[in-house]
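Only one structure is covered here, and it is reproduced in the block below.
A protein chain is absent from this complex, but the other protein chains hold their places.
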Amino acid sequence: MKRLNGRKPGELRPVVVKAGVIEQADGSALVSMGKTTAVAAVYGPAILHPRRLQLSDRTFLKTVYAMAPFSTTERVRPGRSRRGTEICMVTRHALEPALFLEENPKAGIGVYIDILQADSGTRTAGINAASVALADAGISMRDLVTSVAVGKVDGEYFLDLEGEEEDVTKCDLPIAYMPRGKKITLLQMDGDMPAKDIKELLNLAVKGCEILYEKQKQALKERWLVK
Amino acid sequence: MKRLNGRKPGELRPVVVKAGVIEQADGSALVSMGKTTAVAAVYGPAILHPRRLQLSDRTFLKTVYAMAPFSTTERVRPGRSRRGTEICMVTRHALEPALFLEENPKAGIGVYIDILQADSGTRTAGINAASVALADAGISMRDLVTSVAVGKVDGEYFLDLEGEEEDVTKCDLPIAYMPRGKKITLLQMDGDMPAKDIKELLNLAVKGCEILYEKQKQALKERWLVK
Amino acid sequence: MKRLNGRKPGELRPVVVKAGVIEQADGSALVSMGKTTAVAAVYGPAILHPRRLQLSDRTFLKTVYAMAPFSTTERVRPGRSRRGTEICMVTRHALEPALFLEENPKAGIGVYIDILQADSGTRTAGINAASVALADAGISMRDLVTSVAVGKVDGEYFLDLEGEEEDVTKCDLPIAYMPRGKKITLLQMDGDMPAKDIKELLNLAVKGCEILYEKQKQALKERWLVK
Amino acid sequence: MVGKVGDGVILQKQYLLNLASKGERIDKRKPDEYRKIVVEKDVLGKAEGSARVKIGETEVIVGVKIDIGEPYPDKPDDGVMIVGAEFSPVASPRFEAGPPDENAIELARVVDRGIRESGVIDTKKLCIKKGERVWLVNVDIHILNHSGNLMDAAALAAVTALWNSKMPELKGDKLNYEKKTKKLPVKFKPITITFARIGESLFTDPNLDEENVMDMRLSVAFKDDDNVCALQKGGIGTLSLEEIEKMIETAIKKSKEMRKLIA
Amino acid sequence: MVGKVGDGVILQKQYLLNLASKGERIDKRKPDEYRKIVVEKDVLGKAEGSARVKIGETEVIVGVKIDIGEPYPDKPDDGVMIVGAEFSPVASPRFEAGPPDENAIELARVVDRGIRESGVIDTKKLCIKKGERVWLVNVDIHILNHSGNLMDAAALAAVTALWNSKMPELKGDKLNYEKKTKKLPVKFKPITITFARIGESLFTDPNLDEENVMDMRLSVAFKDDDNVCALQKGGIGTLSLEEIEKMIETAIKKSKEMRKLIA
Partner (left out) sequence: MVGKVGDGVILQKQYLLNLASKGERIDKRKPDEYRKIVVEKDVLGKAEGSARVKIGETEVIVGVKIDIGEPYPDKPDDGVMIVGAEFSPVASPRFEAGPPDENAIELARVVDRGIRESGVIDTKKLCIKKGERVWLVNVDIHILNHSGNLMDAAALAAVTALWNSKMPELKGDKLNYEKKTKKLPVKFKPITITFARIGESLFTDPNLDEENVMDMRLSVAFKDDDNVCALQKGGIGTLSLEEIEKMIETAIKKSKEMRKLIA
């Protein structure tokens, strides 16, 4: 199978990363990967209310992931879904290792992700946006978190699956990754794949993350050097 | 179009106002406007629980508006609706200007409105009943709030729309009004109407409110002079 | 009508009572009455959170009754039902008279009942299990509570209705009973039955409870003498 | 939301217990005496049947709405009756808007069973097309003033409303609510009688003060032929067999009187 | 969830009231002056119509999704339009994920009525088979940045998105969203103009600081022929008849300017 838009197997979709897109937020970012667009806003850290949510040993990190009703061909009905709940959870787990939450007990940080347009890879685009938004908010971080999905189609490893590729891939494997320490913070996979392919797929995903990492850093530079 | 029951364009439906209809409540009232019947009960002011609802600078005014399941031809399914939520909000905004809420911080007043029978004008009947119920509860007020809707049918301005009139009017314009200071506390309108008609319609609505005002005062007098 | 499995009118279904089936719980029990199986777990007494649930004069007893999705031929949809809410309430009322709740104000006891398999008599099996679980938790009790339903089929009084018997009985009458003081703690009935039959039915139900009582005590003995 | 502090609740309880020990009640009633009962029918213009019942200050409105729907799969040729109860916050500061609480659910379910299981409505006559379309009878209980013994007031209002309900005209697929055709097929008038125990005394028709101190409540419902069609114990107190027998005996008599109020 | 303490809110209020008493505003605008308005259409790839509107820092995206559904029973040959609004937590720390709050519901309902009641969409042309299948037009308002006057921004974005919506192809029973056939039948471009009162002054296009201290808000919507198609008062302040008249006059002029932005 040829890739859409003449992409090579190991090539990312056209990527746009922009920091500082929501004026009211303490930090924010927009990430487009092809036709998938995620916006993330960060509020905090601030004293957390109601108090019963406060944690005695660390900052409470709240992540909310939501798809806009008009983000897909079939309108998304507003409200909670089981898929959305799981993505909130793995997104939080993907971001937490980059933060020093133990330094600020009783505080809260809110990370809100809106998917404006969805064409595969919404959780990875959301994590990329959230990570830049956290940095944009001036929250100290061990590293940026960067995220992409990989798959295998017609015997070839495909980076950053898009549209119909997701329907035909033998597996869908998203990761989140902190390049500085070479640490994986999100790992999911479903499909049917020999163990040796998993290794190759992870290597490809890490390469993709390293390219995205540069784009994330560039966006933060543009935001903060211009001002 | 002739009006139902031979009413004149500027005439109200038969109006019944009765104060003190719910023994358990601190104040209560029943208002019928034609075949629309609203009952309102007031509880409070009292210390508000749970505490997180308390306001530091004013009494918390809670308004609940609900249509009984048997109030319309098509049974109303119990539970919240978007229409009901909006009516609660505009009802609260219509009543608050009449109250001295700043005198009693941390307290709460509950205003509960049940529509037992619905035939147009449920929000206006509800406000009329709530206002009398607040006075019946002995809560000090700047003025009673009185409310009616107007429209335009076949080129004529109609006061207090009823039944099918609401389907054919060029616009539906409810107001709430405090006669003493000539102040409007609720104003909504939808339809299609030249600006000059709006002025005429408002004048007609104010006239209607002045008549209702007398009936509200009369009801309170009957309740409190008899006893 | 002949009873299923050749039972006599005044005979219970095969009964299994087992104490201590949930390792994590402070007390637990399993009760099978024929093909109906209930599991109950007790947590507490412990200080109750959130605090607003604490009662100033007694322990807060929480009862939760839930049917597992696979417990009946038609799958049960998870979530609250009006039937479930009522059963929680009557179960709580059936158990409370056996407990010394006034001795431990501000504490909470949680009694959780899962119906794994349902074939008539789930509320009675649940109460039987809950009562043994409370004793298994070492909570002091005035007496065990024991429960069974009776009915009348083809002119005969049937003890412990099962399956289709419930569809053809002239009435369904469950009780809960504390044998030591001869006190009824749950009483419900619907159907169509002369007053004099009610008396006979109650006598039969009490007899059934006395047999179940022995099995409950036996189960507790086995649990605590073995260990 | 807005509640009053329970000053004097404990004193009140002691006072009522003292009275009860002499078989006396706070409002001078005899143990088996009801407060004044007023029954009005056809009080709502938009409902197919309705009734307002007052027992003392307790006031309940019931509206019956009749529609068309699908039968339950296991009863393809039976009409469907659904009883709902809402404790409107209008009626008491203790009620809150929101999903019905366990007391409202119990009220609705007890009224529902009292009507359903005794075969009050001839549901076979409510079948339009087997397995596809049947009449749907919604009985909605609306509490306007809660001053004790909602159970008896709600049951009485529900049966009165059903007894006087008229079916809307069915023309092809559509209902014409403006034109009523015939009466809803109601066969019996079940009556519910409720007792509360205070101390050792059993009182019918408890008022709100009595309900606040009672430890046990028993509701007994009877058909026109004096058969029991429902029992429901409430509260955390216990019951002896003798007490049950005694209450059923008293209740039969009271139910005969009360049934006359339905016309 | 995460909120900032309102330090200086009271000082800010006094400052804005002082300015208002001289007819002045915190950002130097004239009383009837709007912040910079930017309107972009067709900003979403998966929607049948869309628009992004910025008024100052306030930013709203509207997406129109077109589907097939059943008509309302009382309007069997009319298409259906539904307006929804979500205050995404992205837009403001005061918004929470969950069911829409009363402000979001008011926003959606006012935009909905402004479009529906004035007959903006020719719903008769959206009937596919009378009583069975009609076009369903979902208008979803998504707040990206809340910096005051959401009402005007949302209404402008909704009308722009509808004005540029294209219908998906209907083949037998199935919709082909890849192929668009013709435009959605939209007849007018209603425009909403909102005022806030601070002290005695009436200002158009309140920003967030102004909204925080205003006591009353009035939104007025006009059709292309300058007829009023919606009014909605907000807030706990009162209004005189003279104030209403004055605002309607001003709003007619502003609406003509703003309508030119829709293309």
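By letter and in written order, the chains are A, B, C, D and E; residue numbering begins at 1 in each of them.
Basically, a residue touches a chain if its C-beta (ideal position, glycine included) is under 8 Å from a C-beta of that chain, and two chains touch if they have at least 3 such contacts.
Bear in mind the structure is a predicted one, so any value in this text is a computation, not a measurement.
Seen in the complete assembly, the chain not on display touches A, C. Only one of C:35, C:142, C:182 or C:199 touches the chain withheld from this view, namely C:35. Set against the missing chain, the residues C:62, C:182 or C:215 yield one that touches it, C:62. From the set A:97, A:110 or A:208, the residue in touch with the chain omitted from the display is A:97, counting the whole complex. Interface with the hidden chain, as seen from chain A, comprises residues 82-83, 85-86, 88-90, 92-93, 96-97, 171, 173, 178, 181-195, 198-199, 202-203, 206. Listed for chain C, the residues touching the missing chain in the whole complex are 22-25, 28, 35, 39-41, 43-49, 53, 62, 64, 66, 68-73, 75, 78-79, 108-110, 112-114, 116-119.
One rule holds in what follows: only the chains that are shown with their structure count from here on.
Chain C and chain E have Cα centroids separated by 57 Å. Centres computed as Cα averages put chain B at a distance of 27 Å from chain E. For chain D, residues touching at least two other chains, in rising order: 100. Among the residues of chain C, none is found touching two or more other chains. The touch graph of the protein chains shown is a line.
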